[in-house]
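All protein chains but one are shown in place.
Showing chain A:
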Amino acid sequence: MNNLIILPLVIPLLAGIILIFFHKKIKAQKIISFIASVLFIIIASAVVQNVHLNGIQTLEIGSWRAPYGIIFVADMYSSLLVLTTSIIGLTSLLFAFSTTTAKRGNFYFYPSIQFLLAGVTGAFLTGDIFNLFVFFEVMLMSSYVLIVLGSEKAQLRESIKYILVNIISSALFVITVAYLYAVTGTLNMADLSEKIAATGQTGLLTVIAILFLIVFGLKGAIFPLFFWLPGSYEAPPAAIKALFGALLTKVGVYSITRVYTLLFYHDTGFTHEILAWLSALTIIFGAIGAIAYSNITKIIIYNIITAVGVILFGVAAFTEASVEGSIYYLIHDMIIKAALFFLVGTVIAITGTSHLRKFSGLIKPYPLLGWLFFVAAISLAGIPPLSGFIGKLKIVQGGFEAGQFTIAVIVLLSSLLVLYSVMKIFINGFWGEQRKEQELRKIPINRLLFPTVILIVLSIVYGLGVESISPYVSQAAEGLLNPSIYIEAVLKE
């Protein structure tokens, strides 16, 4: 029993509830949500350290024994993700403080952010498959509010698509869980894993595994289920885009990883092979989208899809190196995507347009912005001293070890296209002469850049300090590769 691991969920939840009472007082909201986010980071780091020192931590909610009650499990993988979530949460809040108008701020904007963080954290920490569904819904409900808040025309149109897709995928989730419950008779993940291992993965269970891939693929935007993402993610304001881009799809990725490493790992020749090829196609289509557009928001959005493919290929190859690589890359990608959305949001706030051909020469009036973008761009592509390198290296290494030569080469080539797509923004937008007809708006640039600086510095430290992070990541990978560690910690036979 360890009540510490429920706190990362309780803090944003409690903060969200308290914020409802103060929804007209913007200053009070800012102070309360800032304090809650700082507290969240502190608690999340404590959880990571605790798991590192004492192994997997579990909490049987309401004192009910493991297969019968809901259980919260903090293994290294989920606690690292919770820590990253808390950092993204704080920086998004800082960005939102200076960009959110009273039109949004008065209407439960900050409570929704806290509820979103609570949903994401809960999804990472729960050890029960139906509870995972509930936290998905908590997260999605808050994201519905955040995507539509402000009632611009594009937001209304895109929120209808977004809600429709997610309701269908949620219904499919419930049906899949019903099938799984009918076959195994349990909902606890550790118990499920044991039951599946005992009977062997029959054809029916493989079908359920593919259904889970479809469900989480719709949430996490893999090929061919990513069609809703480019439009929906363009609608909300920049701070919300960063939250969505860094957290929401990653929860889908987390769930696929969890389900395919803990439950359905017996017929890898079928399930993991499908996952590998789907992730290859995801990478290809993401890269095509990223180089096709000259809308800077769209370019970053398609880069999310590419990254989802890269991370899932690491899981599909299922060797020690590739799983470690996908963990490195997942954390790197959450940080760098948030930073890129902040940067793009800042550029749009300055120029008033997201079209690449309508502005240039930003490096002279805004040198810090330009160089931050440059560092973020080469970090995204995976240039050695920065954070994107180690993850991709290990994924490619693992891919070659697993004999997936074609897809590993696709991952390598995708880096080039990703680099091209973001360098296109840098070269066309920041270099060159300033256009005469374009006027730059006066905005408090330093306050907008502050959260970005935090994330970029973090990303550089992450890249340079791989040595000191690696024990944590290898502990996480070990947990994913050996389900017995997880099962023993939960069921304590």
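The working rule: a residue touches a chain if its C-beta (ideal position, glycine included) is under 8 Å from a C-beta of that chain, and two chains touch if they have at least 3 such contacts; residues count from 1.
Here, contacts and distances are computed from a predicted model.
> Which listed name, "Phenylacetate-CoA oxygenase subunit PaaC", "TusE/DsrC/DsvC family sulfur relay protein", "Na(+)/H(+) antiporter subunit B" or "FAD-binding protein", is the one UniProt assigns to the chain that has been left out?
Of "Phenylacetate-CoA oxygenase subunit PaaC", "TusE/DsrC/DsvC family sulfur relay protein", "Na(+)/H(+) antiporter subunit B" or "FAD-binding protein", the absent chain's UniProt record names it "Na(+)/H(+) antiporter subunit B".
> Given the contact definition stated above, which residue among A:I61, A:A349 or A:V409 touches the chain not shown here?
Final answer for the missing-chain contact: A:I61.
> Touching residues of chain A against the unshown chain: what are they?
So the residues of chain A touching the missing chain come out as 1, 3, 6, 10, 13-14, 17-18, 20-21, 23, 59-63.
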